[in-house]
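Of the protein chains in this complex, one is absent; all others appear in place.
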Amino acid sequence: MQSVPGFDTAVMRCIRQTVRMSDRVLITISDGIADVRFNRADKRNALDAEQFLAIAAAGERLKAEPGVRVVVLSGEGASFCAGLDLSTMAVIADPSSAERSGNPGQLTEGGITHLGQQICWVWQELAVPVIAAVHGHALGGGLQIALGADIRFVHPTTQMSVREVYWGLVPDMTGTFTLSKLVRTDVAKELTFTARVFSGTQAGEYGIATHVTETPYDDAMVLAREIADRSPGAVRASKELFNRMATEGAAEQFAAERRLIGEQIGTPNQNEAVVAGLEKRPPVFQD
Amino acid sequence: MQSVPGFDTAVMRCIRQTVRMSDRVLITISDGIADVRFNRADKRNALDAEQFLAIAAAGERLKAEPGVRVVVLSGEGASFCAGLDLSTMAVIADPSSAERSGNPGQLTEGGITHLGQQICWVWQELAVPVIAAVHGHALGGGLQIALGADIRFVHPTTQMSVREVYWGLVPDMTGTFTLSKLVRTDVAKELTFTARVFSGTQAGEYGIATHVTETPYDDAMVLAREIADRSPGAVRASKELFNRMATEGAAEQFAAERRLIGEQIGTPNQNEAVVAGLEKRPPVFQD
Partner (left out) sequence: MQSVPGFDTAVMRCIRQTVRMSDRVLITISDGIADVRFNRADKRNALDAEQFLAIAAAGERLKAEPGVRVVVLSGEGASFCAGLDLSTMAVIADPSSAERSGNPGQLTEGGITHLGQQICWVWQELAVPVIAAVHGHALGGGLQIALGADIRFVHPTTQMSVREVYWGLVPDMTGTFTLSKLVRTDVAKELTFTARVFSGTQAGEYGIATHVTETPYDDAMVLAREIADRSPGAVRASKELFNRMATEGAAEQFAAERRLIGEQIGTPNQNEAVVAGLEKRPPVFQD
């Protein structure tokens, strides 16, 4: 996602000003809990350029919002987030597309991420705890957003996948970092190499889901209430202390993600992966 | 615990000379196994200034003791250690108290810890393996002492908690470091943010207990015997090799713990947490 066009600091400022007008991400703040909902239900909250911007902007708004003690992330409709919009995939598969250039993209203002990484990482940048309530689908970028939260409640039937290798890509939205922190390296590698779809129940066994539950949103709200009733400074200081260790090395890893996906995008094999995927036929790769 | 008054290198020398006279921690050495028991059963081995000093001194004595191949830590009476003494809590809640100053406290002589951290970390400094046998309660500082051991046997009904946020504090006795090494970050954060009490059985599921057993002390002694019968140099060298990786970054994390609890102590919210806790009423916090 390093190539979302026009994402630069001017756009970022614009986003900050206009965030309240976007309905792509809904934010309701009540009693210290910010209820954040991805609101593109007709597309299973898939990520197109506007959705990337709306999620990043939502994170920025919450940083500045007084009185927020906990954030709960969830998706309207049938899914948390189905990953990249297929239209974005088609753009990547078009040999004439500028999106295929492997351009590492603009870093976010003062940050260690580009936009695609930022919609996952902003939840770690927030000083308060962020809880994800995941159901339906969490594929590719959608999974990486969930991994960016502090705590995850996941419905057992959720379809999840480190999907990027299927498209000839690598997980480049902070996922190689966050997955490595939660899951043994052998498991992280197998899930990534195979791009296999796994269930919320399996996510609990792997360590990707903190809790597997039939009611992820309700349970996330109960935990959010419990945390919001604690001394907010002590909670924020605790997140800062755990993040000191958990986020060490992040900048270098994110730079490596940008570099290595840049080396994949536009290669014949990557093009074949996308075209074959869209045509629903087995791909044929060259060594 | 950065503010235990008068803990400086002169005191440390004094402790080393007088350790054999203290009965707050009992040490019996037999056949290469040092059986170390916290001995303040009437207070569930809660930590007051004298107990802090006695535990640190016990660790120093064992460093110098020839023929010790393994250490077993346990608590006399009903509990391993119930955490901070409530009298210490009351001192923290007193607005006129010097303990509330946020003074980062004296570092231990030549060390990377202050006294509160040292009673946990000294077990990693010891060259020989340290096994904790935990029962009854391991709350707050008591849990952090157990986390400082190399291996933990825990009774299933033990009540355990990362209790500090309940008191408007953060775990500042090496616990953010040791917990991060044993437990996934999402689990560590949830336990810390909520200050929830969990059982020894749950500790086994989280990765906090190495073994959950009805007979933690007996089992710890059996394992101690097994290890003490191995070549002691090879055992010490193995601990050194694993600790090279497991203790990297400890000094910086402990400094962050001291800084961030210093920023909490004496705030209105922290005072409210302690007063409400002692009065057994729900606290009311400001943003």
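Order as written gives the chain letters A and B; numbering starts at 1 within each chain.
Heads up, the rule we're going with is that a residue touches a chain if its C-beta (ideal position, glycine included) is under 8 Å from a C-beta of that chain, and two chains touch if they have at least 3 such contacts.
These numbers come from a predicted model, not from an experiment.
Here one chain is not drawn; of A:E125, A:E164 or A:D229, the residue touching it is A:E164. Of the candidate positions B:E60, B:E125, B:D150 or B:D186, contact with the hidden chain is made by B:D150.
In the complete assembly, the contact with the undisplayed chain comes from B:E248, out of B:D218, B:E248 or B:D287.
One of B:I112, B:I227 or B:I261 touches the chain omitted from the figure, and that residue is B:I227.
Contact residues of subunit A toward the unshown chain are 164-166, 168-171, 176-177, 180, 184-190, 192-196, 249, 252-253, 256-257, 260-261, 263-264, 267, 269-270, 272-273, 282-283, 285, 287. One chain of the complex is left out; on subunit B, the residues touching it are 32, 66-67, 69, 129, 150-152, 181-182, 207, 210, 223, 226-227, 229-235, 237-242, 244-246, 248.
Convention: only the chains that are shown with their structure count from here on.
Centres computed as Cα averages put subunit A at a distance of 37 Å from subunit B.
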